[in-house]
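All protein chains but one are shown in place.
Here is chain A:
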Amino acid sequence: MLLGIDVGGTHTDAVAIDIGDAPAVAASCKVPTRHHDLLSSVTEALTTILGQVDKSAVTQLNLSTTLSTNAIVQNKTEDVGVIVSAGPGIDPHNFMPCKDFHVIDGSIDHRGNEVRALSTRQLAEAVDACRGNGVRVFAAVSKFSTRNPRHENLIRRTVCNCKSVDVCEHADFVTLGHQLGGALNFPRRVATAYFNCAVWRLYNEFATAVEEALDEMGLGHVKVNILKADGGTMPLPQSRTLPVQSIFSGPAASVMGIIALTDIFHDSVILDIGGTTTDIAVFADGAPLIEREGIDIGSHPTLVSALKVHSIGIGGDSAISVVGPEVRVGPNRLGPSVCLGGERVTLTDALNYVGACKVGDVAASRKAVDAYAAARTLTGEKLAQGAVAYAAQAIQDATRALVEEINSKPVYTIHELLEGKKIVPKKVYLMGGPAEAMREELFQRFQLSTEVPANFDVANAIGAALTRTTWELELFADTQRHVLFIPTLSYRENVPSGYDLDDAKRDAVNQLTMQLDSMGVFLKAEDAQITHASSFNMVEGYDRVGRNIRVKCQVRPGVIKTFGEGR
């Protein structure tokens, strides 16, 4: 039995799934999300579910939470000491994420050579200044640290030079930039390390509370995983040092839900029409697309990888307005729909009016729409139809823009450019509250097969429950310097001159398997996927002096089972 909980903006959804030959929903529920006490929402959902299933059969709980996201949005984060070494390039002060930000002289180049040592005097002063401000968590980031982490390691040793791993009198937690991922992007590494520290304490308190609550419920044996924004999970113990990865995992739960509930083979569009927003995702050949670099948190681009999901401010609770001759919907949400006791007419009221659905008090919707329309010399019919048409059109426009943006992404080799596919959606999948009601209108716009799967109302929790653990790593080898480095694992090894691309691919897969194994996740060989592999001859004069090898390896995000028919 697998449990999935998705803590959303309005509701916390939970499901229990029986994993037999064909997975089946054994129990599901929705409880209100209490943002000031997320744990109580989680435990309430758990209690409800456990009342309907055999507790001892539960083996796993996958949890998607808005905790870190909310902490950042509501500015409830902790002060962080951010210490960087940048060297030449763009002035790092442009990327200052907080007040305790210190740039230390020193530089490492693109191949990982230390060009200039870190100034230990400046470093000591910076650390003292942070301590003076009572800072207890630190981010250490250097440019090109994914090629050589020397400066980051030195910063960490200066911040916390304790023998014990658990207790330090100076610092509670240090994030090293290179451990966040192997991708190159110093400003993003700075921002990601900062946010990882900023939510660290809050997140860890929550993780501990969840573990304690499970213990009390007699679920101490259950393996807990946390959802990431890229459509994978990470085991709770690992998530404690990477809390930033739990940010914006909500849309990922929905997308994984659609994957679990349907059989997607083609280029497709997924529309999750919620209360305040519609999330748009695009699938290529049945696989979800991911953001090329990482998501923005606030105005800061980060390295947090995520499924490519575009949100627009149109949902069931979006208010209707009339501007000149035009009826509009959204982007504001002004309380619930009239049919559910609200004051302002919404898209859901319009859908009620035209007969596309029957939500709450349909008569109240009709009355409010008529009144709102009359005040603007319109008929209720015209207003309601106009609103529904506007919403469908806006969703279609945003979808087209997203597909166009994806199709114009840069490519780097002839192969990718000439054989590189263009995405041409052939099917639309709808989920979320107003999905069924909007289906016909959206079909009219897209003129594509439009499907609303069963269980669409708790698809996000199903997605959370079935999402598998993912991990990725980048291996970088320089045979002239005789070094192999895997940044996320801080793993460094000497390699001989003859080390080549095949060796690197094999090592990357091995390291990935071992890492997952250490997290208690069994990996089948075919689950590890090499997503990038290149080897460049390095030449000095006219002689080859070595190879510059880059390999990226991952467990592709996915679900462990699907509800697809006939399976």
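Throughout what follows, a contact is a pair of C-beta atoms (placed from the backbone, for glycine too) under 8 Å apart; a residue touches a chain by one contact, two chains touch by 3 or more; residues count from 1.
Rule of thumb we're sticking to: contacts and distances are computed from a predicted model.
Looking at the choices "Glycolate oxidase, subunit GlcD", "Anti-sigma factor antagonist", "Formate dehydrogenase iron-sulfur subunit" or "Histone deacetylase", the name in the UniProt record of the chain not drawn here is "Histone deacetylase". Set against the missing chain, the residues A:Thr10, A:Gln122, A:Ser534 or A:Thr562 yield one that touches it, A:Ser534. For the chain left out of this panel, the touching residue among A:Thr48, A:Asn185 or A:Thr276 is A:Asn185. Here the missing chain is touched by one residue of A:Pro23, A:Gly87 or A:Gly275, and it is A:Gly87.
With the whole complex as reference, residues 87-91, 94-95, 107, 109-111, 115-116, 143-144, 183-188, 293, 299-301, 408-415, 417-418, 534, 536-539, 541-544, 548 of chain A touch the missing chain.
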